[in-house]
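Single-structure report; data block below.
Only a single protein chain was left out; the remaining protein chains are all shown in position.
For chain A:
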Amino acid sequence: MYKVKVYVTLRESVLDPQGVAVKSALHTMDYKEVEDVRIGKYLELAVNETGNIEARIEEMCEKLLANTVIEDYRYEIEEVVPS
């Protein structure tokens, strides 16, 4: 069994309205050192070994988990060792 962590974020070139709002709130709170905020999604998938897990995960991201018109994705795969 594997734990797959998928991170979906708006592409760099796309203005993130939520991120802008949070940045402005942080500035209001006097955290002026914050130069940029980007908000994304974090998904955790519990996945059985299939032999081509990376290709399958990428397919899932392209088809459903991310909208590649405006979003980027990256993922990490961790083996879950039963204790």
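Going forward, a residue touches a chain if its C-beta (ideal position, glycine included) is under 8 Å from a C-beta of that chain, and two chains touch if they have at least 3 such contacts; residues count from 1.
Here, contacts and distances are computed from a predicted model.
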{"item": "Hidden subunit of the complex - UniProt protein name among \"Protein translocase subunit SecD\", \"Phosphoribosylformylglycinamidine synthase subunit PurQ\", \"Na+/H+ antiporter subunit D\" or \"Branched-chain amino acid ABC transporter permease\"", "value": "\"Phosphoribosylformylglycinamidine synthase subunit PurQ\""}
{"item": "Per the touch definition above, residue among A:Val14, A:Val34 or A:Val80 touching the missing chain", "value": "A:Val14"}
{"item": "Interface with the undisplayed chain - residues on chain A", "value": "10, 14-18, 21, 41, 64-65, 67, 69-70"}
